[in-house]
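Read the structure below first, then the notes.
For this view, one protein chain was removed and the others were kept in their places.
Up next, chain A:
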Amino acid sequence: MVVSRVVATQRRALLSSAALRRTVMGCSEFRSSHTTSTSARPDIPTLSEFVSSFTTRQIEEPVVTNTTEVHTSITTTIPIAAAAPGHRRFKRSELPLPVLFDSPHAALSRKQLPKRTGTIAFKRGMMSIFDENGVRIPVTILQIDRVEVTYVKTLDKHGYFAVQVGAGARQAKNVTKPMLGHFSKAGVAPKKTVAEFRVRDESGLLPITQEITAEHFKEGQFVDIWARSKGKGFSGVMKRHGFSGLPASHGVSVSHRSAGSTGQSQDPGRVLKGKKMAGRMGGDYVTVQNSKVVKIYPEYGLVLVKGPVPGPKYAAVSIQDALKKPDVE
């Protein structure tokens, strides 16, 4: 005896075109549940009917009996909102409603993101190589050292798609217990650095413990690289903002490298906000876009990238497919 489930169309019936227009287009009129059935209009739902129409689903379940014939059936109401996985904030209503401008779904559709995940690499210095035409190319050596996926973020649970990746190795005694637990849960050894890379959709997600090697990138492709730049400490205005300073002689007293004037006179009578002055320079995130991957050495896990890369030697650096170039693969 075949048991078949038939999803009742009570919801659809309730949300007929007229009823839908009325409820969605802003009519807040609901049939009062206290009115008598004779004066009530059956097409306008009560508030409880309206709410239950999209929070519950009615299933006609055939009653299993000892006899071969199955005619009787019972209808059970099950909640449908609870069944869908993910955070309540990120779930989309099953109703044919327009996507709100401020929702995570709309934000994701607007955002420009690469298709594939990126990886963490360690900057290991610079050198130069010669191409087949004899042209010298200055390159930065980036080492992709034991990079594994440690976590995955999805639209349902987190509101966006991302791959979290860990690189390097660190002694367990130097890793905090929360992080040790995180790595243990992921099934990887304790890593030195962890970073997240946003991807466009599910196709860019990788399974946890998947290793990312130098072969993730292709020779000749373009990448975006971001890292914390070298710290310059408390820098003067000439270094920090490229001011010209004052003449070295001709009566200039003591202010050879100063900024000079910081504003006008009584109007506005104050120094404007954002005035370029001396202060801490460096140590902030810098992105270099469209760097070319010149050569890959998979046996050493090295990627040679044309030109300089922010940050000091041995620093962790994030690389991902260039946003402004066509998708790779």
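Keep in mind that, in the parts below, a residue touches a chain if its C-beta (ideal position, glycine included) is under 8 Å from a C-beta of that chain, and two chains touch if they have at least 3 such contacts; residues count from 1.
Rule of thumb we're sticking to: contacts and distances are computed from a predicted model.
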**Message:** Suppose you had to identify the omitted chain by its UniProt name; would it be "Exosome complex component RRP4 isoform X2", "Large ribosomal subunit protein mL43", "Carboxypeptidase O" or "Translation protein SH3-like domain-containing protein"?
**Reply:** "Translation protein SH3-like domain-containing protein"
**Fill in**
Given A:108, A:238 or A:302, the residue that touches the chain left out of view is A:302
**Request:** Give the residue, chosen from A:47, A:172 or A:252, that touches the chain omitted from the document.
**Result:** A:172
**Complete:** Out of A:127, A:252 or A:277, the sole contact with the unshown chain comes from A:127
**Complete:** Per the whole complex, from A:190, A:204 or A:310 the residue touching the absent chain is A:190
**Message:** Among A:146, A:230 or A:257, exactly one should touch the missing chain; which is it?
**Reply:** A:146
**Asked** When the complex is taken as a whole, what residues of chain A touch the one chain not shown?
**Response** 124-125, 127-136, 141, 143, 145-146, 169, 172, 177, 180-181, 183-184, 187-190, 297, 299-302
